[in-house]
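Yeah, one chain of the complex is gone here, protein chain that is, but the others are all in their spots.
Per-chain residue numbering starts at 1, and chain names A and B are given in the order in which the chains are listed.
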Amino acid sequence: MRVVVAPLSGFPDGERRIVEVSGRSIGVFRVGESFYGIRNRCPHQGGPLCLGHVLGDAVADAPGGAAIVTDPLRIACPWHGWEYDLDSGQSFMGGSMAGVRSYGAGVELGGSLLETATARPAQRVPGPYVAETFDVSVEDEYVVLHA
Amino acid sequence: MSHVETSSGVDVRGVRPVELVDCDVHAQATEAMLAKYLSARARRMLERYGRRTPRVTEWYPRARNAGMRVDAWPGKPGQIWGSDPETMRAQLLDEFGIDYAVLEVLSGQDCYDDPDFAAEWNSAVNDWQLDEWLGFDSRLRGTIAVPHEYPELAVAEIERRAGDERFVAVLLPASAAEPLGARKYWPIYEAATGNGRPVAFHTGGYVDHRGAGYPSFYLDYHVGNGIVMQTQLTNMVSGGMFEAVPGLRVVLTECGVAWAAALIWSLDAAWELMREDHPRLQRRPSEYIRDHVWFTTQPIEEPDDPQHLVWAIEQAGLGDRLLFATDYPHWDFDSPKQALPRALEAPLRRAILCENALELYGLPSERPV
Partner (left out) sequence: MTDVIDCDVHCAPESYDALFPYLSDYWRQYITEAGIRLNGVAHAYPRGVVAPAPPSYEALAEHVPDLAILNCVTGFETHRNPYFAAAVASAINDWVRDEFLARDSRLRASVVVSTISTDDAVSEIERVGEDPRFVQVLLPVRSDLPWGHKNNHAMFAAARDAGLQIGLHAWGRAGKAPTPSGFTTTYLEDYLGNQPIAQAQVLSFVSEGVFERFPDLRVVVSECGFAWLAPLLWRFDKDWKGVWREVPWVKRRPSEYVHEHFLFTTAPAHLSGDPAAIDQVLEMLDGPGILVYASDYPHDHGDGLPALMDRLSEEQRHELMSGTAAKLYRMTG
């Protein structure tokens, strides 16, 4: 289903619109020349995700040395602050591969419990919570949501 | 018009059974909203010197959404998150079908201004609840804020408010100048119990960080709310306040629940080793906790395996001691629809969502619509 959200000229950079489509609330965001569509419902406890802050990632190689990178952009739920990639809906607060935490019975004695069991991820680990995303296109000077 | 639920019909008497009690909601007053209740002297003190107690949000800024649900901002002049009854009614009571909500107004909790001011400030909190909230919606209940470091003044405030049964508890902070089980505070507990009210200890207050020292981050501070209450519960039990005030009921509020079992086991083990040195403790710590201690659920712990939370609740014997709470409008708000794991079976869920609260606070199990 294609829904016209707004004329392009009426949708400035940095703004968002929330639309109802077939009983679903969906947020459409403009960042520069890019548009994103994401369900206005946080997978965690159902909060109105699209009312949250849009933030660049905060990255630090070492304690105290943090910088903001504007790509990827994340949207933070206005309730608990859980964040989702605005483009893909993926969250990145996940657990590492299974097996890292299996220190009990079943772990082979030969393998050291105390060696680093997995390579440390340079990036954050994708998590199980994923917000539903939608395509947004610009057609004839109109912003169109594909829901 | 009333909100009609399909699951529980409205009968001809115009009542519905109660299904959801929210035991920790924050109506939040601005300074102006409370100042109008002050005497001229106290108002002048406030205008000239401001509040003398440092705000804990200055030590540990709430690193997410300023500590609030972003969508709880009323957008009305002079109003802040949680200050507008209409916004709360729509966003909380009506949205989730809440039958009763217990307001805990924290403005007076960390009041270390002078005693007279502290007494007036807490009294203002209670007047504000009466004027703006308790009459506004019959679903709302209040808690009696008291100047806890000045027990005589606190007792006077309890006596002043006890006649209005819409005040269902006495409110204290989870941290104070002395450990909460100290004898200094016993007159407050006696007055609360004598007036049929439990004492709710709410996370916050003047949290010092002796022991391990001051953490650097709000993250540690926030997780530490559960740690603080472990220390306080230990002190409450060992100090003998449950012996001294036999009918006392306490509600440990907004500090988590899953830590209780391990602490109970430790308390019992330590008591076994040292019981001869604590003759005032006639019973095991776990028995005192069983008889005297309730917990609100928020912020509910979320283990990867929800069954583990159920175990933690069962290990501590808390099935009839847990009280559901949202903590609206704070950022770590628990949704009544989503926060409790599906692993909770229906009878336990019902107990947590309303039955335990109805019993503790003596609330009617039906209410008019």
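In the analysis below, contacts are C-beta pairs under 8 Å (C-beta built on N, C-alpha and C of every residue); 3 or more make two chains touch, one makes a residue touch a chain.
Remember, it's a predicted structure, so these values are computed and weren't measured experimentally.
J.: Given the contact definition stated above, which residue among B:Glu19, B:Asp164 or B:Asp220 touches the chain not shown here?
T.: B:Asp220
J.: One chain is left out of this view; which of B:Ala182, B:Ala244, B:Ala343 or B:Val369 touches it in the full complex?
T.: Answering carefully, the residue with contact to the hidden chain is B:Ala182.
J.: Which residue among B:Ala35, B:Ala63 or B:Ile80 touches the omitted chain?
T.: The single option touching the absent chain is B:Ala63.
J.: Counting contacts across the full complex, list the positions on chain B that touch the omitted chain.
T.: These residues of chain B touch the chain that is not shown: 63-64, 175-180, 182, 205-220, 222-224, 226-228, 230-232, 234-235, 238-239, 256, 258-259, 261-263, 265-274, 277-278, 299, 301-303, 308-309, 311-312, 315, 331-332.
J.: Hey, which chain A residues sit against the chain that's not shown?
T.: 55, 58-66, 80-82, 93-96, 100-107, 109, 112-114, 116-117, 120-121, 123-125
Simple rule for what comes next: only the chains that are shown with their structure count from here on.
J.: Starting from the mean Cα coordinates of chain A and chain B, work out the distance between those two points in Å.
T.: That pair's centroid distance is 34 Å.
J.: Taking the complex as given, what residues does chain A use to touch chain B?
T.: 44-48, 51-53, 76, 78-81, 95
J.: Touching chain A in the complex: which residues of chain B?
T.: 64-65, 69-71, 304, 331-335, 337-339
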